[in-house]
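Just one protein chain is left out here, and the rest sit where they should.
Letters A and B name the chains as they come in the text, with residue numbers starting at 1 for each one.
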Amino acid sequence: MINMKEGKNRINRWKESHLPQTREFRFILHLLRRSPLSILGLAIVICVLLMAILAPFLANHDPHEIDLQNKFQPPNREYYFGTDSVGQDIYSRILYGSRLALQTGITVLATAGSIGLIIGVIAGYFRGKIEEVIMRITDIFFAIPSLILAMAVSAALGERSLTVTLVALSVVWWPFYTRTVRGVTMSLRENQYIEASKCIGANDWRIIFDHILPNTLGVIIVQASMDMGNVILTAAALSFIGFGAGPGEAEWGRMIADGRFYIQTYPWMTIFPGLAIFFAVLGFALLGDGLRDILDPRLRW
Amino acid sequence: MEMPEVLLSCADLVKHFPVTSGFLSKTIGQIHAVDGVSFYIREGETLGVVGESGCGKTTVGRTILRLIEPTSGEVRFEGKDVFRLKKGDLKRLRRDMQMIFQDPFSSLDPRKTVFSIVGEPLRVHRLAKGKELKGTVLSLIERVALKEEDLYKYPHEFSGGQRQRIGIARALITNPRFIVLDEPTSALDVSVQAQILNLLKDLQRDLGLTYLFISHNLNVVKFMSDRVAVMYLGKVVESDITEDLFRSPLHPYTQALLSSIPIPDPKMKYEQITLKGEVPSRMNPPPGCRFHPRCQYAERNCAEKVPALKRIDGEHFVACLRA
Partner (left out) sequence: MESLLKISGLRTYFYTYQGVVKAVDGVSFEVNKNETVGLVGETGCGKSVTALSIMRLIQWPPGKIVGGEIIFKGEDLALKTDREMREIRGNRISMIFQEPMTSLNPVFRVGDQIADVIVLHQKVKRKEALKKAVQMIEAVNIPDPEKVARQYPHELSGGMRQRIVMAIAIACNPDLLIADEPTTFLDVTVQAQILKLMESLRNKVKASMILITHNLGVVAQTCNKVMVMYAGNVVESGHVGKIFENPMHPYTKGLMNAIPKLNEHKDRLEVIKGLVPNLVNPPSGCTFHPRCQHAMEICSKQKPALTEIEENHLAGCYLYH
């Protein structure tokens, strides 16, 4: 039995809470409220998340079910977004496509972020020769345009599948995180509390784990939310070119590729996946922008 | 009366920082931050080190603790040669020699609680765990006049003065014998400074601490120190018992420095000795006595011979050819 009074008390205590985490969280909400675009971004992202989680419940057709009799159907009551060249329901495919999009984004960013974090912290903290070597290597990666690099990696790995896309995009993205983390580490290093820890007798690795890493996570999260849109877009581009998802897979970029010969005749095959990509990228970009504004200037304790 | 033992001695300490330039970081010169500094500190006393920006006092503090590796020289703490210690011994030494930093805002990790910050030295040296750790941290917090509920707060919830107290608690938790205080109150308001200085004096008395007090604020140094060393451009130019130094300084730089302090009494207009010129570059210090280009008493000798720091009487040392 839920004790209503107890529950109310707890909420009141949470509101009055002096716990810095709670107050910080509420402050962030307050700042978010002041920026309607960020809220829009957050709303879109939540929509995409819900699409992905609830896909099995929201879809009314099997996304891979081929029904040649119903191919090229325009949007109607049965098929909300119409059907494609083999009768698959575009609406359901978009829903399931959101899963792929998010999976790709999260996996790539987690991988690139982790690699970038480790290498970036080493470069930024130890400086000297090892920093030079690491930064020159990242420079080489930067010199190659992202899409071309991704294509090259995919080609090198032989097969064309989403897994290969994940690897290729991770390879493209890790240098960005290395550079960002190195920058943050370099500035963190100058703080007197780092010197204080050395004075206490802590060795370098302890300082890195205890003091530097926790303070870099914020930056990574901001960068990741801004990059998410870009990763989804690049993955879709790769699929469009033919490097990522195979024909028929319910991946947004692939769907556009499959429909590109029918733009004039059956435009819904490309419009809806295109819109899906557009909104997803927009949502993450707005959210990332908002997060950066929140975490940057006012956090001067 | 028997003098207490010398706890820390420093002989001919030198620290040069290389200046690099260009793509491959070629070394084009050296900054002579500290250029042959010698002094001693007795147990239980406070040696004040004063000087203006660029004189090297901050570098001296850090080099003694081996936070920066010296270029040359010798520092002995309780007889041990600090610069020759191996890693393990050096780590153990850090329990005995600590530092209190200047900036209350950046000397505490903003993401750690007070408990975590003050307890860090105990964890690093594995001196206590669990309940014992908490108990020790708590007792130290209370000694610096903070409360138990402050243990789980974050640095930004405290004022500058309170943060310095946290820093002091952290420095004291391993029971050190010697503390380097690097401008501990320069970033604080006057009234807060008074509280912290009183606290530092009380702690010194209660715990038998030895202080190296670095500051550019002469009033504060006079209040805190038993003896004072004046630095200019990497060298000690004069050192003496505090009272005597302020009453009758011998070195022309010390005289100019003391005369520049504005006296908080409108009836006593101060007669300031104006030094001509500016502080010279530390990459190319003047030959001979480093102060000679700005000294009103300079003779030709001063540009040729480097004056050694020699004893005039008692604890009074001066580095001047005319002394």
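Heads up, the rule we're going with is that a residue touches a chain if its C-beta (ideal position, glycine included) is under 8 Å from a C-beta of that chain, and two chains touch if they have at least 3 such contacts.
On a predicted model such as this, the values are computed, not experimentally measured, just so you know.
Enquirer: Taking the entire complex into account, which one of B:Gly88, B:Pro262 or B:Gly314 touches the absent chain?
Expert: Checking the options B:Gly88, B:Pro262 or B:Gly314, the one contacting the hidden chain is B:Pro262.
Enquirer: Per the definition of touch given earlier, which of B:Ser72, B:Asn175, B:Asn198 or B:Ser248 contacts the omitted chain?
Expert: Final answer for the missing-chain contact: B:Asn198.
Enquirer: So that we can see where the missing chain sits, which residues of chain B does it touch?
Expert: Within chain B, the residues touching the omitted chain are 52-53, 159-162, 189-195, 197-198, 201, 216, 218-220, 222-223, 243, 246, 256-257, 259-267, 269-270, 272, 274-275, 278-279.
Just so we're on the same page, only the chains that are shown with their structure count from here on.
Enquirer: Using mean CA coordinates as chain centres, what's the chain A-chain B distance in Å?
Expert: 49
Enquirer: Under the touch definition given earlier, write down the residues of chain A that touch chain B in their complex.
Expert: By the definition above, chain A touches chain B via 18, 20, 191-193, 195-202, 206, 210-211, 214-215, 301.
Enquirer: Which residues of chain B touch chain A once you look at their complex with the stated criterion?
Expert: Where chain B meets chain A, its residues are 65, 67, 90-91, 94-95, 98-99, 101-103, 105-112, 117, 120-121, 124-125, 153-157, 167, 170, 174.
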